[in-house]
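Please see the structure below; I have some questions.
Every protein chain of the complex appears in place save one, which is left out.
Coming up: chain A.
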Amino acid sequence: EPPIPEQRESAPWFQSQDPEGSEGLGVWSRTSSACCTREQPDSCSETQGLEVAHISKATEETFPSFSHSLMPGNMKETPAAETPSTPEGPQSACSSSTVTTTTSSSKSNESSSRQEEEAIPASSQSSPDTKDVPVGSLDEKVTLLVQFLLHKYQMKEPITEADMLDVVIKEYKDDIPEILKRASEHMELVFGVDVKEVDPTSHSYALVNKLGLTYDARLSGDEGMPKTSLLLIILGVIFMKGNRATEEEIWEVLNMMDLHSGKEHFMFGEPRKFITKDLVQQKYLEYCQVPDGDPPCYEFLWGPRAHAETNKMKLLEFLSKIHESDPRCFPSQYQEALRDEAERARARVFSNVPFNITFH
């Protein structure tokens, strides 16, 4: 068995860092021809540059929509005080289980102050002109919150509890958990949008599409496929590199797709902004400084939304499809994806347990 060569320079980036002997693949490299299994040398194709059509098709097939099996319906994270049951990565929590009543700081919300006063939706300072909503009832507050959440969803902005307090629930501080819970139910049942707490420290929530990694037409000019594919490729690189990839490693791959930092691309715009800002803002990626890096350098990880909307198995299927092979060609990643699936299944099962159990 040939040892895995350290080929970072010639960059078969597809090669995993697993020292146990998983085969690497030089699918993206123009020079390498490493094969996935010795028995099936033909199943690996060398791609000379990216065929967007091929990748788009793979995206369409692998992620046409996500069935509920991908999105653990009521995946709840045990509250912060308990031992977390997930092995890695920020897992998103169902908001209703982790809402704590915050001491409301009436911090002004920049995004809402940017809009005109009358433009703030669901303002509790509702003018007498707006249609009558049942006044003074919890139902009214739930309705207002749902409308506010929808607005924020379309703005692709996260929301904090302070936002919600300021705009919606001033007089109902004690009822926040109930109001949020009912509003979240509506968002989930009616719109297929999950309200997930993504930052327990600042109590901020992201509005995540439950229906899977959707090619939101707003995300790009056409039906969104190319940008989704690009995101999936980046998630793929990160996964293959052991769940974190340096900025350099990402650019290696993007450069092969003729995407260069600072150079405007007709489909993706300026790629560096897209990956370090847009995708980060949308919580698909995390972009952080490598500790003790000298000179300072950065790395990418999956963001909470990526974890929420997809999983490693699906991603592996997608990558295999591009590569026209099988997930089992990447044994260590496949193992990891299987473990990940088992973990999610377990989380699903235990989310229905009425009391909290901690495992040691």
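The rule is simple: contacts are C-beta pairs under 8 Å (C-beta built on N, C-alpha and C of every residue); 3 or more make two chains touch, one makes a residue touch a chain; residues count from 1.
Assume contacts and distances are computed from a predicted model.
Per UniProt, the protein behind the absent chain is "Non-structural maintenance of chromosomes element 1 homolog"; the candidates were "Non-structural maintenance of chromosomes element 1 homolog", "GPI transamidase component PIG-T", "Calcium and integrin binding family member 3" or "Zinc finger protein 511 isoform X1".
Checked against the full complex, the one of A:Leu150, A:Val198, A:Leu230 or A:Leu254 touching the unshown chain is A:Leu150.
For the options A:Arg182, A:His203, A:Lys314 or A:Arg344, the residue in contact with the chain missing from this view is A:Arg182.
Within the entire complex, the positions of chain A that touch the omitted partner chain are 64-65, 114-116, 118-123, 126-127, 129-131, 133, 139, 143-144, 146-147, 150-151, 154-155, 182, 185-186, 189-193, 209-211, 214, 216-218.
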